[in-house]
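Pasting a structure below so you can have a look.
With one protein chain withheld, the remaining protein chains of the complex are depicted in position.
Chain naming follows the written order as A, B and C, and within any one chain the residues start at number 1.
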Amino acid sequence: MNKFTLLIDCHDQKGIVNAVSGFISENGGNIIDSQQYSLGLSAHFFMRVLVDASEFKIKTEDLDAAFSNIADKFSMSFKFSHHTKRMAILVSKYDHCLYDLLLRKQYGEINVEVPIIISNHLDLKHVATAFNIPFEYYPIERDEYDTNSHYDSKLRQEQRIINRLKELNIELVALARYMQILTPQFINAYPFKIINVHHGFLPSFKGARPYHQAFEKGVKIIGATAHYATEDLDMGPIIEQGVISIDHRDTVEDYISKGRDIEKQVLAKAIKAHAEDKIIVHEGKTLVFD
Amino acid sequence: MNKFTLLIDCHDQKGIVNAVSGFISENGGNIIDSQQYSLGLSAHFFMRVLVDASEFKIKTEDLDAAFSNIADKFSMSFKFSHHTKRMAILVSKYDHCLYDLLLRKQYGEINVEVPIIISNHLDLKHVATAFNIPFEYYPIERDEYDTNSHYDSKLRQEQRIINRLKELNIELVALARYMQILTPQFINAYPFKIINVHHGFLPSFKGARPYHQAFEKGVKIIGATAHYATEDLDMGPIIEQGVISIDHRDTVEDYISKGRDIEKQVLAKAIKAHAEDKIIVHEGKTLVFD
Amino acid sequence: MNKFTLLIDCHDQKGIVNAVSGFISENGGNIIDSQQYSLGLSAHFFMRVLVDASEFKIKTEDLDAAFSNIADKFSMSFKFSHHTKRMAILVSKYDHCLYDLLLRKQYGEINVEVPIIISNHLDLKHVATAFNIPFEYYPIERDEYDTNSHYDSKLRQEQRIINRLKELNIELVALARYMQILTPQFINAYPFKIINVHHGFLPSFKGARPYHQAFEKGVKIIGATAHYATEDLDMGPIIEQGVISIDHRDTVEDYISKGRDIEKQVLAKAIKAHAEDKIIVHEGKTLVFD
Partner (left out) sequence: MNKFTLLIDCHDQKGIVNAVSGFISENGGNIIDSQQYSLGLSAHFFMRVLVDASEFKIKTEDLDAAFSNIADKFSMSFKFSHHTKRMAILVSKYDHCLYDLLLRKQYGEINVEVPIIISNHLDLKHVATAFNIPFEYYPIERDEYDTNSHYDSKLRQEQRIINRLKELNIELVALARYMQILTPQFINAYPFKIINVHHGFLPSFKGARPYHQAFEKGVKIIGATAHYATEDLDMGPIIEQGVISIDHRDTVEDYISKGRDIEKQVLAKAIKAHAEDKIIVHEGKTLVFD
């Protein structure tokens, strides 16, 4: 089926739904799913519409222009999406999120194309190979005697990756336990298009070794968080969180083991929501339509 | 705020959303929330709209007539709701669901009026009193030597209850562990307006002593089910289900104890969904909007 | 059944279980349940034994002395418990945790005596009355012009409460949303015997208005934490945590509403575990036997 998604946000006003649904029905579309959210007339309004466009009269490339009258009238931000997104997966040495994403893609649960898997290590090349996806290796050259040169090396490595992603028309980047803190140059190349999974229940346990932090604190539930990467480490808009109970018999190794199940689930759910254009970022937080 | 809800179902056709939203905006309403569901143009379509009617031009009593043109055009079933529903609670001797409903009503979580609590026993009169709600006692007179007379007695007791409910303009009946199987005369007096909680994970463990059945079977998770009461015992459309893990150390008494938490939660969620006009029954199953 | 519980912790050594089980079987007891935990011979060892003492030869008052040989040999901390604990409930204006504890006590889920409910407000007197439990009112007298005098007033109020608790032989204090920060004098009068419920998923969202904090941060799961009250606010050993999912449609009021269900559950579980002598505090963390 030929479909498109329309995401809208603007100040709430009377007549928005009618204007949008009128645009769609007058042009031959059928609304398959529609969700909206608002806190009332004085507040912000959010809407997602999924349209069966099999008989739609407006060409894909003309959608934005055709909709501009309505968008102007209501001062809307809006975005039409009409094709499967191209996603790069960045990994380091842990394979669980990578396997999970590739299998869900294979089962049709997550609708993305994955033209490339990128890593700073060679460890997971065999997984890419098994799934017939090109794997590219971008090491960060380390000079043990010079911290600055390390940062420079990282900047150069990132630049090479960014260039490659642009070349491949990548629209979404999954950090599947990539284990590197991205610099602002990378973050800003893909604003709200890089999804990271942090193995802690944010805002608790930011930064390094969150399972060790959780163990020290003696919590009874651990979690993982998928969020958009922003310049503030582990502080970007949260998309999805998951938790699992632990008890006194669990060691940090058990946390890591149980955490794997949660990490891959929250990352997959976040990627799926983004791939289906179900997320709007507003004032540092996400709205995730069902 | 002056609000109303509109529930619609019909065959899916182009232009439904536009027609409905047009009706609302042209008459001065603002859509606060709108959800719809369909499996495509050849399938059934379901919609719920919540409208801010503060400035709505059509009077409540004229809504049905005003909407009839659109309803006829699309062959819709539709229902406007614009006031807080009046609910009766039927109980027997268990108090956990009763307390839970009364407290949630008090907190404003469930928006209903409760003009009466009815029981075939006197045990829970004190709870009704503590919450300042009238309690009425309708015993089933038993003649131990005559089974038929027992059924007759039950029919008479039910008829007295039905009369009282009608007198009080009751629109929704919560069976809060009422422990009596209703006869068809009661069921048919309130079709899809009687909500029961069964202490088993239906369709498993229908009928009597479901926790004992679960114990015998050795399941590892037990559950409870809220459903509309129909003539087929424990077979009415399921509205909400909940579960809890149990293990080999749990006795039937532990199941009963753990089950209480689940029973009251699923009943409360089902009542809340019905009270907010979020449920459509279609072909023996429910759609429950979020 | 005549029963007692024995809680032990010491450095792990060979022969502990054998020594303890020998003490019990030689004196005519039968082990109903036994759990132990250790990280190996170089680490700490924890054990809980529940004993059927119907035919036990040692009198309750002689247990400690009789066990001292074994305890000395292994340098054990140990504690026998043989009666239902006496618990005070402290409340302020929120009733959900209070109702929950009283109902679970009534159902036999939590085995405690509750000789008193104490509050700094009169709002919940009616609940105590409905359950036939004495309610006592200890207001904190406020002098709006003098902050110091407020603290003094609080110290005096606490002292009166402590005196009353001692008089009533209270062994466990449940802070059922008491909404007051206890001073060290109160904390130290009942070390690891005061259980508080915090309406946040600690260590996130300590202090005031945790649901507002969670809303600001945009988390997708909220939680509650039951912990022993210590001098560090919301930093005492965590006993139990629970969570519930929220989404963008939930307001802070919805968090509060959903949170009630979690708060009461975690508090009840923590109280139950303590009442059954299933908790050992070690190095700022808890072991909670199943």
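Convention: a residue touches a chain if its C-beta (ideal position, glycine included) is under 8 Å from a C-beta of that chain, and two chains touch if they have at least 3 such contacts.
As the structure is a computational prediction, the values presented were derived from the model and not from experiment.
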Inquiry  = Going by the contact rule already stated, which one of B:27, B:92, B:183 or B:204 would touch the omitted chain in the full complex?
reply    = B:204
Ask   = Of A:103, A:155 or A:181, which one is in contact with the hidden chain?
value = A:103
Option from A:154, A:220, A:260 or A:274 whose C-beta touches the chain left out = A:260
Message = On chain B, where is the contact patch with the chain that was removed from view?
response = 37, 39, 46, 201-204, 217-221, 223, 237-243, 247-249, 251, 284-288
Note = Had the left-out chain been drawn, it would touch chain C at residues 12, 14-18, 21-22, 24-26, 28-38, 40-41, 52, 290
Message = In the complete complex, the non-displayed chain touches which residues of chain A?
response = 95-96, 99, 103, 107-109, 126, 130, 249, 257, 260-261, 265, 290
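What we mean here is this: only the chains that are shown with their structure count from here on.
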Inquiry  = Suppose you list every residue number at the chain A-chain B interface; are over half of them used by both chains (same) or under half (different)?
reply    = same
Note = Averaging C-alpha coordinates per chain, one finds the centres of chain A and chain B separated by a number of Å equal to 39
Task = Give me the residues of chain C that touch two or more other chains.
result = 249
